[in-house]
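A protein chain is absent from this complex, but the other protein chains hold their places.
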Amino acid sequence: MFAVLRDLIRYNIEFAIGLVLVGIVVVFASLSFFAPVDPSLIYMTIPDQPPSPQFWFGTNSRGQDMFWQLSAAFRNSLVFGITVAVLSRIISITVGLLSGYVGGWVDRVLMFINDIFVAVPIFPVLVLFYFVLRNNLDSLTLALIMACFGWPFDARLIRSVALGLKHREFTRHATFAGMSTRKILLEEHLPYVMPIVFSTFMNNMLWSIGLEVTLAVLGFTNINNPTIGTVLYWANSHSAMVVGVWWWIVIPVILIVMTFLGLFLLAISMNEYIDPRSRLRRMGA
Amino acid sequence: MNGYLWFVGKRALQLLAVVFFGVSATFFVTHLSPISPVEAALGRMTARSNFAPEAIAAMREALTEMYGVNEPLLSQYVNFWMRLFRGDLGPSLLAFPTPAMDLVMRAMPWTVGLLVLSTIITFIVGNILGGLAGYSQNNKFFKAFGIISMGLQPIPYYIVAFILLIIFGFLWPVLPISGGFAMNVTPGWTWPFISSVLQHAILPSMSLVLVGFGGWFLGMRALVSNVVTEDYVTYAELAGVRRHTIVSGYVMRNALVPQLTALAMTLGGVFSGTVITEQVFNYPGLGSLLIDAVNAGDYSLVLAVSTISVAAVAIAIFVVDLLYPLLDPRVRAE
Partner (left out) sequence: MSQQSNRDILKVDGLKAYYQMNYFGVEREVRAVDDITMTVRKNEVYGIAGESSSGKTSFIKVLAAAIRPPLRVVAGSATYAFKSGTIDVAHASPEEIEAVRWKHLSYIMQGSMSVLNPVRRIGKTFKDFAQRPLGLSGRAFEERVVHHLSRLKLPPDVLKAYPHELSGGMRQRVTIGLATVCHPEFIIADEPTTALDVVVQKEVLSLIREIQQDMGSSVVFVTHDMSVHANMADRVGIIYAGRLVEEGPTRQMFFAPKHPYTAHLVASLPRIGDTTQRPALEGRPPNLADPPQGCRFHPRCPLAVEKCRTQTPPLEEVAPDQRSACWRWMDVEPLVKPSAPVGVVA
């Protein structure tokens, strides 16, 4: 595992850059555990101060220190992304492995449902949930709903790998040895799909954090909970750009782009690691 | 031919299932909500002027009848489907008494136009450039393109739209940043109107194109770099088949087959993107309508927009799927 990591850092510039970017953001977000102020309180400092040695990222019109505000926002958003990714990974692994290994009508039914989920435009659905739940729509509920929509692409990917594994020698050995389906899937097949799970994990985080930003910017989430999206929501509602409080928008946007680029680079470089053909191309063979 | 009918039948069944589940979900989510559409409507209508209590009671009765909310859930559900087939989802509160369906139909062309325009541009440009990049892998220009699209691809629609708004709205104000056309032109098939519509569509579609482009570029580049190693490409090169024939008819043509499937699968996401873009640029499409409806608590309108958008995306996917056998003769014969 460490050797793989070392090779990736050494030979894959995308992976190294991605790791650095995500690393910076994660460290920044973890600082929120040591925050001297409660990020949900307002008018704690002088509003509208530009970045200075005292307020590194300035303060906003709501009298919040942007450094600690953003640190908490990124922590919440990353936790949110990880929650959605973990939950939807569980669904996609279960569906993908079952569909690929059991086959037959189980496969057909699961893939039919899969295709339905692919076709439903998620954004109107999320807006609908907000319309119904209003401020009861907290991060966890939102994460649950998104997890229900975030699995079908990856389930299909895992299924295709599982289809290949089904006909391999070791699966037959396991079947003859009397292993149960559950045991075969968990102990024999799961390790093979783990690399895909990791790479889609990053992509899924990108997707869910992006959607959360979108919803929050429109005010369609609990706007009192600091996240990447709600920071932008408040900046917008105070017309930060127009009144000249540019740091309220520019700094979060820079951090968001860093996060997204970093996660994306990690995802594609891991993809490349999984697909030996693209690795060969890189070596010039 | 038989294979094609089989394919169409399977897809049509899927379309019906998607529409059925999507619309049902929309119905149940809204009807299990604590918000009463009747009280919401009453509150809105009585907010500005004083009504006699009898008048309010009469209105409440009329509204209850109109929404049919005093019936059991199941019969409401059946009624909902019947009204949907008649294209009547009740009046909108936002623009009472205009039927919600009328508002949806008015907004529809804007969204469809924006979606079709940007999807076609993105798909064609992304695939052509991605294909060329995959075919000539050591070209510096395409390498730079790859890095740029890699950087753009993961950024959320909202951020891209917002950055465009800042650049073209504040830093270098050359393009209209709000609305579907200028206020001083009258709608019609006149040049000033059309050019105004096109100008107003530039920024919204640009934000969709910028986000979507990278995915097609990177996807096509990866596909093509696999297709070029196929025997039929090597053989055609050996036979001295013209280069542009090889690139278009052999390499890209084969790589396009999986890309079309990908197109069908991304339409739902692109629709979500248009909602955001429309909101940022105040574009008079379905997205803006949905957001206004949510903010106004307009029950019928939210229901109408969600239902129609689920159905519309499903139909769009169906249409793209129908094109698939035209690209891949192997599906036709199966």
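As written, the chains take the letters A and B, and residue 1 is the first residue of each chain.
Heads up, the rule we're going with is that a contact is a pair of C-beta atoms (placed from the backbone, for glycine too) under 8 Å apart; a residue touches a chain by one contact, two chains touch by 3 or more.
If you're wondering where the values come from, they're calculated on a predicted model, not measured in any experiment.
Here the missing chain is touched by one residue of B:S225, B:N254, B:Q279 or B:S309, and it is B:N254. For the options B:G87, B:P173 or B:P329, the residue in contact with the chain missing from this view is B:P329. In the complete assembly, the contact with the undisplayed chain comes from B:V241, out of B:A17, B:M59, B:A95 or B:V241.
With the whole complex as reference, residues 230-232, 234-242, 245, 249-250, 253-254, 257, 327-330, 333 of chain B touch the missing chain.
As a convention for this text, only the chains that are shown with their structure count from here on.
Between chain A and chain B the centroid-to-centroid distance comes to 23 Å (mean Cα coordinates, whole Å). The touching residues of chain B, when paired with chain A in their complex, are 14, 17-18, 21-22, 25-26, 29-30, 32-35, 137, 150-151, 153-159, 162-163, 166, 170, 218, 222, 225-226, 265, 267-269, 271-272, 275-276, 279, 290-291, 294-295, 302, 305-306, 309-310, 313-314, 317.
The touching residues of chain A, when paired with chain B in their complex, are 112, 115-116, 118-125, 127-133, 153, 206, 209-211, 213-214, 217-220, 232, 241, 249, 253, 256-257, 260-261, 263-265, 268, 277-278, 281.
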